[in-house]
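Every protein chain but one is kept in place in this view of the complex.
After this line comes chain A, so read on.
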Amino acid sequence: MKIKADTGRCVGAGMCALTLPEVFDQSEDDGTVEVLDPEPPAERAAAVRRAVQLCPSGALSLDSIEE
């Protein structure tokens, strides 16, 4: 599982950082998404999917080819 983040689409709502702070953070400057761990371990997969689903602007997507 690989996380892709589009900071151009991000509106800084913070849903990802709220849901999974171990994987997502927000930039100090403009609040846009910062992915701390772009290839999180399998045990985080469900939480990552939830964070992606909760993103209001569609800035997050998953690349699951390797699964």
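Convention: a contact is a pair of C-beta atoms (placed from the backbone, for glycine too) under 8 Å apart; a residue touches a chain by one contact, two chains touch by 3 or more; residues count from 1.
Just so we're on the same page, contacts and distances are computed from a predicted model.
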From the options "Pyruvate dehydrogenase E1 component beta subunit", "NADPH-dependent 2,4-dienoyl-CoA reductase, sulfur reductase", "Branched-chain amino acid transport system permease protein" or "Cytochrome P450", the chain left out of the display has the UniProt protein name "Cytochrome P450"
In the full complex, chain A touches the hidden chain through residues 11-15, 17-19, 21, 25-32, 50, 53-54, 56-58
